[in-house]
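Heads up, the thing below is written out as structure tokens.
This view holds just a subset of the chains, kept in their places.
Think of it as A, B and C in the order they're written, each chain with its own count starting at 1.
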Amino acid sequence: MANFKGHALPGSFFLIIGLWWSVKYPLKYFHQKGKKMQLSHHHQRLEIIEAVIRILFSVIGILAEQFVPDGPHLHLHDGSHWVKLMNWQHATMYLFFAVSGVADVLTYLVTHVPLGVDRLLMAVAVFTEGFLFYYHVHHRPPLDQHVHMLLLFALFAGSGCLFVEVMVRDNFVLELFRTSLLILQGTWFWQIGFVLFPPFGTPEWDQKDEGNLMFITMCFCWHYLGALCIVATNYSLVYCLLTRMKKRGEEVIGIQKLTSDHTYQTALLSNSDEE
Amino acid sequence: MANFKGHALPGSFFLIIGLWWSVKYPLKYFHQKGKKMQLSHHHQRLEIIEAVIRILFSVIGILAEQFVPDGPHLHLHDGSHWVKLMNWQHATMYLFFAVSGVADVLTYLVTHVPLGVDRLLMAVAVFTEGFLFYYHVHHRPPLDQHVHMLLLFALFAGSGCLFVEVMVRDNFVLELFRTSLLILQGTWFWQIGFVLFPPFGTPEWDQKDEGNLMFITMCFCWHYLGALCIVATNYSLVYCLLTRMKKRGEEVIGIQKLTSDHTYQTALLSNSDEE
Amino acid sequence: MANFKGHALPGSFFLIIGLWWSVKYPLKYFHQKGKKMQLSHHHQRLEIIEAVIRILFSVIGILAEQFVPDGPHLHLHDGSHWVKLMNWQHATMYLFFAVSGVADVLTYLVTHVPLGVDRLLMAVAVFTEGFLFYYHVHHRPPLDQHVHMLLLFALFAGSGCLFVEVMVRDNFVLELFRTSLLILQGTWFWQIGFVLFPPFGTPEWDQKDEGNLMFITMCFCWHYLGALCIVATNYSLVYCLLTRMKKRGEEVIGIQKLTSDHTYQTALLSNSDEE
């Protein structure tokens, strides 16, 4: 969908998953540190819920691309021309993410599926997105081409990171890196929307101005800085929350202890009375 | 051989090996899980048979490329021009696969050949195929070039995967990934045949239409989805088969046990009779 | 800052850090060899001081880029055009190095920050520098473009090395490699300054002469040889210094031993006198 909404929608999807990851992975990290690497039952359920939500998002994306008023409505060829290939390509991207989501669900539900298949299929999904975008933007004005090309850096870096994770699973630094790239992708989709389809009646960007190209390149770096800040903030918040909960938990245990000590002493006293 | 058969033949070769791998690797995986990583005698014999078949396929390919009616018949230069370099290049590709097959046979037959040489030579063979294709398609119409370039993604990804396997041997996820890429390659060869040399009198594809290029890019992704589905299906079939066989096996053992218990009890009884 | 100082300033920053690293890493290496991998308190303090200095350098760089007489003074857009994007891009590069410095400080000060985040952010900072330079030099004369492109080799090699270090931490050879690349970057910035803005009234370089391009390519290799020599020299100096200190330390201990032996013997003697 070549309009503002068509970029805001996937941008929001990626942003929501990215923000969730920036909370989930620190949670998992601190949890593991305390409890020595056991995948708790709760954690597993969370992963499945996340994967189901990702599948839902993908299905919404596919349906939106197919059944918007100017969409192809599942027609691929009208006898003489291909119908709305743009929308078909976007739907294909969503389809790969749906498949990756299904792989995640299966990995956690079915015990005999080998670990790493989920990462591999996510890497394939992200790579496919980049692959289709790469062949997507030929013959467009320079700025349009450039904002999409910048996206490829985030996509191929993310795909590469996920491929490494097939071999090196549960590396926290790689997970944080991937999270930051996902958030970058989300905010960058919004940026593309604002640049190519200015929503609030703001003037259009000159598509051939060298200055615009230079600014947008730098802007991409700022977006990544922003993504890093979001990850760092959420990481710290999770840490603070967990330490506070732990303290309170210890206090409660402390009070219980005191109480039980008191009871014990009372018991002792009463015993000694009895003696 | 620049015709439909010249693409259907190698496509079928790759597809057959790919389908076999999608059964072999899950079998090996579940077998190892049960028996703790011992390369059984049967498995070794299977590998050798597979390698011999691959060598046969390659030799058939070389002979076909050389001795088809319009082939070079082993003439390389006729004094003034190179003779049928296309066929020579294809024959070279098959030759590398034959060498890779020989390396596989040697690795399993001769004990002093270091493990990893088979993977390395397969990686070299796949890389060489991509390398020759890359320099193969200059000066052709855009669509022809594009369908061959897409193949390179499958080839270089497969080669990269095999290079990693030199170091990380017997990683099941990598083996599945490689299998899916091989199946993709097989089906894509057929697709190239259909696109460049429509077999059933269907109209020719416009080689310069932008829409065709966009569709074929997306089509490549669909082929990969199909390859993933085939791998997943065969994986599940193997799993179901093995669990059913195991159950039946246990029942048989159970019956045998019962029988032997019965015999034992009978023996006991008879003993007690004797006492 | 497109002048000689604008290249000499960052060149000096990189050179100073590079020279310091070429002393620090050998020191750490020989220290660890003796004491079996314990991160001493002193070492940790040194790392923090280094990171703070790097942050300082970056802040100086940002301020210089923004507030030189012909700088943007924090104005990004004057209503119709982007203001001094060159300076903004350079400031962005420094900003990423500042962030990397902050990550280093946090990794050593705050115990719950996972190791590897510092390396990852340094890799990102170096990559961003290369990324911005890459899109920075289009539409410039060939020689200008070429000297900047050569820099990219050092930058992307360094970034790749740092990414590997996220996984393989404390590999001494990788640290030396990174150090040599950093020194190369430092000296090359000076070289760029000399080539593009000859400082001492020397004649300007012909920007389109093929010979100049060939010489500068070779010159880049010589710079790297120089960087390797510097690293090797500092490595040897550290080694000699440490062995000499160790010997002297042993002599001191030897004398103390002698003295204490003497005291002991005297004590013995006096004891025996008393008996």
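We adopt the following convention: a contact is a pair of C-beta atoms (placed from the backbone, for glycine too) under 8 Å apart; a residue touches a chain by one contact, two chains touch by 3 or more.
Note that the coordinates shown come from a computational prediction; the quantities given were computed from them, not determined experimentally.
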item	value
Homomeric complex, total chain copies (3 given)	4
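Here, only the chains that are shown with their structure count from here on.
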item	value
Overall pattern in which the protein chains touch one another (line/ring/star/complete/other)	line
Relative orientation of copies chain A and chain C, as a Cα rotation angle in degrees, nearest 5	90
Same-site or different-site touching of chain A by its copy chain B, using the half cut	different
Relative to chain C, chain with the most remote C-alpha centre	B
Computed distance of Cα centres, chain C from chain B, in Å	48
Cα-centroid distance, chain A relative to chain B, in whole angstrom	34
Set of chain A residues in contact with two or more other chains	none
Residues of chain B defined as touching chain A within the complex	29-30, 153, 164, 168, 171-174, 176-177, 210-215, 217-218, 221-222, 224-225, 228, 239
Chain C residues within the chain A interface of the complex	81-82, 85, 88-89, 92, 95-96, 99, 112, 114-117, 120-121, 124, 128, 131-132, 135-136, 139, 166-167
